[in-house]
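With one protein chain removed, the remaining protein chains of the complex are shown where they sit.
Chains: A and B, in written order; residue numbering restarts at 1 for each.
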Amino acid sequence: MAHTSVLLFRTARGAIVGIMLALLLANGPALAQFPERPITLITPYAAGGSHDLNARVFTTYIQRYLGQPVVIKLVPGQAGQKGTLEAVQSSPDGYTLIFTDNYRDQLYQHTFGTRHYDTTEDLIAVARVNYGQVGIIVRGDSPYQTWQDFEADAKARPGELKMSHSGLWAAFFVAGAHIMKDRDLRLRMVPYRGGGPAKAALLAGDVDISAAFPATILADVEAGLIRILATAGADRTIPDVPSLAELGVSPTTGYMHRAVMAPRATPADRIARLRAEFAELQSDPDYRAAMMQLGENTEYLDGEPYEDERRALGREYAELAAAIAEL
Amino acid sequence: MFRKADFRLVAGILLLAVVALALGQWLIAEPPINLSDDISPLNPRLFPSLVLVGIVVVAGFFIANRIRGVEDFEGELEPALAGDDGGGTKRLLGFLVLVVMCALVINTLGFLTTMFVLMLGTSLLVGNDSIAQIVAFSAGLPFVIYVLVTHVLRTSLPELDAIEAVLVPFLGTLPSF
Partner (left out) sequence: MLEALLAGFEAALRVDTFIWVSAGLLLGMLMGAMPGFTTTMGMSVLMPIAFLVGDPLIGIPFLIGVYKGGIYGGSVPAILISMPGTAASVVTVMDGHELTKKGQPRKALDMGLAASVISDFISDFLTLILIIPVAAIVLGFGPPEIAAIMFMSLVIVSVTATGPVLKGLLMLGFGFWLSFVGADPFSAMERYTFGTTELYDGFHLIPMLIGLFALPEIFNAVRSGDRKRGRVASLVGDRLSWKELKASMRTILRSTGIGTAIGLVPGLGQTVAAMMGYIAAKNASKHPETFGKGEIDGVAAAEAANNAVNGPTMVPLLTLGIPGDNVTALLLGAFMMQGLRPGPTLFETSGATVFAILIVMLFANVIFWFIGYYTIPLFSRVVTIKKSLLIPITIMLAFTGTYLARSNPFDLVTLVGFGIIGLAARKAAFDVMPMVMGFILGRELEYSFGQTLSLAGDSLLRFAFTERLGMTAIVIATPILGTLIGLRMNRLRKQDLVRGG
């Protein structure tokens, strides 16, 4: 039903655009409509990871709205620096975009040394495609039934309890860092190569606590192997489980925003077109179904409001990096 | 002793290791934020230094053995090359130059041109005397590979904008994934 009205709207809009184009063509030099050839989406992540999968889904469906394919160019490595550099140096004509996340965008400038670009200045947000929201988890048979149990133990034994995470300054580590800073705890952070091994470490009993994106632990929670002690955000997402904000941790903790960006010098009308089509995509039922299959949400935010969010996050992360250094 | 190839190689590695150890400070960066052991368990300098020391020790033993006269060099791991007509080394050097140059220019000149030059040069160095064959393969095969890789395998290869502009419409007509 919704699809039909979308179709009608699009036909009408197409007709109007067509008439305008005809008028333009009749008057001035030929103005082709953007995009007239495939767009490259630089994806600086490993093949098969959650970003790669998310990208494959939305690029398949947005083709319907842009009229041209969006081709994924996987450029893994260097913690995304290589891909980001390539995007920043590409010609700002709207045909090169980059898929990135908020940590790379706003946190890394405070934690890693040499940077050949400034993401805030060099990139402009097209759309925030979706986000992942972590949950803080323990084993099903752990003695901690509630968050308060855990916090009490952590305060009694500073530096002894272990948390597994997916890499320094990655999503789970940052969540842990925020918690340590805001709740004044000291945990031992044990690194693993990704969310999967971090979860395995928890299940094996090597560590006491960890974090995960809900999609990856639904089955374990159902089977009683994992218990969620808290979820990220201001409001509760699960009925009996407190949100981190309730527990005194910053409400923006534990969110990984997946965003599509373009070089800042890209012409405004092309950015506007891209933003418009991403907005359109949100009402596509096939796209929503595919995302749901993947276990991801479609919490879209347009580029403009996300720009404000980026700056706010940047300030917050500066404080966080400084705080961790003092631990 | 100094003439034997393996001695030279070991000496070379030993030298490299000593230099790397000595210059360690400058070659390995320190984190801008100092993280405690709870956060980051290993100093980036630890393992490399350990391994370099190990290399120095082993190389030292090897050289000491040689000096003492323990001879266990088994000679080249491969038989002498058939029909080596003395021009071999010159050809090899020429080939190395060719290969290094192609490696450096591939991004500027593009895949098809560079591979054409590479294959052409190599064919001549290896003794192919049928010019027609050389040209046909050097032009044709990279083209086939290019189509295969960019279109079927969907991976990018560096190419000149001019050539790409010509090829893209043609490639669009081919079926793909």
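Rule of thumb we're sticking to: contacts are C-beta pairs under 8 Å (C-beta built on N, C-alpha and C of every residue); 3 or more make two chains touch, one makes a residue touch a chain.
This one's a predicted model, so the numbers in the text were calculated from it and none came from an experiment.
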- Message: Looking at the full complex, which residue from A:Ala152, A:Ala219 or A:Ala234 touches the chain that isn't shown here?
- Response: A:Ala219
- Message: Using the document's contact rule, name the residues of chain A that touch the chain not shown here.
- Response: 46-50, 52-53, 56-57, 60, 74-79, 81-82, 85, 112-114, 116, 159-160, 162, 168, 188-194, 196-197, 199-201, 203-204, 206-207, 215-216, 218-220, 222-223, 225, 290, 293-295
- Query: Tell me, which residues in chain B touch the chain that this view leaves out?
  - Reply: 4-6, 8-10, 13, 17, 20, 27-31, 35, 40-42, 44, 47-48, 51-52, 54-55, 58-59, 61-62, 65, 72-78, 81-89, 91-92, 95-96, 99-100, 102-104, 106-107, 111, 114-115, 118-120, 122-123, 125-129, 133-134, 137-138, 141-142, 145, 149, 153-158, 177
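Keep this in mind: only the chains that are shown with their structure count from here on.
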- Using mean C-alpha positions as chain centres, tell me how far chain A is from chain B in Å, no decimals. 37
- Message: Please output the residues of chain B touching chain A within their complex, sorted ascending.
- Response: 29, 31-36, 38-41, 154, 156, 168
- Within their complex, chain A touches chain B through residues 37, 71, 73, 110-113, 159, 168, 186-191, 321, 324-325, 327
